[in-house]
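Below is one structure, written out as structure tokens, with a few remarks after it.
Missing here is one protein chain; the remaining ones are kept as they sit in the complex.
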Amino acid sequence: MTDTLSDADLREHLDRLDGWTVVDGKLHKELAFTDFVTAFGFMTRLAMVAERMNHHPDWSNSWNTVTLDIASHAAGGITAACVELAEAADRLA
Amino acid sequence: MTDTLSDADLREHLDRLDGWTVVDGKLHKELAFTDFVTAFGFMTRLAMVAERMNHHPDWSNSWNTVTLDIASHAAGGITAACVELAEAADRLA
Amino acid sequence: MTDTLSDADLREHLDRLDGWTVVDGKLHKELAFTDFVTAFGFMTRLAMVAERMNHHPDWSNSWNTVTLDIASHAAGGITAACVELAEAADRLA
Partner (left out) sequence: MTDTLSDADLREHLDRLDGWTVVDGKLHKELAFTDFVTAFGFMTRLAMVAERMNHHPDWSNSWNTVTLDIASHAAGGITAACVELAEAADRLA
């Protein structure tokens, strides 16, 4: 979980993941919700999962939108744990 | 919003609401979720709505279950605002 | 973490913990906050820690109060993990 993914592995994950791209070396996705309450409800669910994984997203929120940027500060890039957190975000959204 | 509902009005609301009963003078419902993360995500959404309404539930949580008991402390019973909070809970669940 | 504590160990922990008692076989404490926002903020912090520990409290909230009842459903009693969760609650409150 602590090594950055090879280009080949990363490409394979991106092909499989729904709507994720790589921006500035991080897994990136923008999500839109109905309103602030549902957007922040999603953030709270993901916050609990992130804390359990001890792997936290860089993220921003503006009313009904949540933007996720996921990388490993420790590994200096995108790791298997980043992919796992992205998958958890999709599951919870 | 600040007067307790008449018995007739309350009965009418209970006929319409999904799965709510009156227990100890409060609107009562037990909700089951997939797991703790989804249960607490629901609580966070309802917490924001409750704060906006300035009308807060008595509630408890045990892993994937949330039990709601809604009454107005100020009015000493069930008011139109209680019904509104119950409807919000159903919408958010 | 998975065995229930001996009576002697439990007593020792209770002597050390601040304001915790045993009620119905669970570690029990009532906490009062300034208002709903601070009470639910505490609950959210503890929710993240509980999810990380995979050990969740039974708890209830009524506006500014939070009541905690901590036991292990799996072990059928109070374990070292229950004490750890109680300590986390005190740290976060």
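In order of appearance the chains are A, B and C, and numbering begins at 1 in each one.
Throughout what follows, contacts are C-beta pairs under 8 Å (C-beta built on N, C-alpha and C of every residue); 3 or more make two chains touch, one makes a residue touch a chain.
Since the model is a prediction, treat every value here as computed from it, not as a measurement.
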item	value
Shown chains that the omitted chain touches within the full complex	A, B, C
In chain A, positions touching the absent partner	36-37, 40, 43-44, 47, 50-51, 56, 58-63
Hidden partner interface residues of chain B, rising order	44, 47-49, 51-52, 54
Positions on chain C where the hidden chain makes contact	36-38, 40-42, 44-45, 48-49, 92
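Heads up, the rule we're going with is that only the chains that are shown with their structure count from here on.
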item	value
Overall pattern in which the protein chains touch one another (line/ring/star/complete/other)	complete
Chain A-chain C separation of Cα centroids, rounded to whole Å	31
For chain A, residues contacting two or more additional chains	44, 48-49
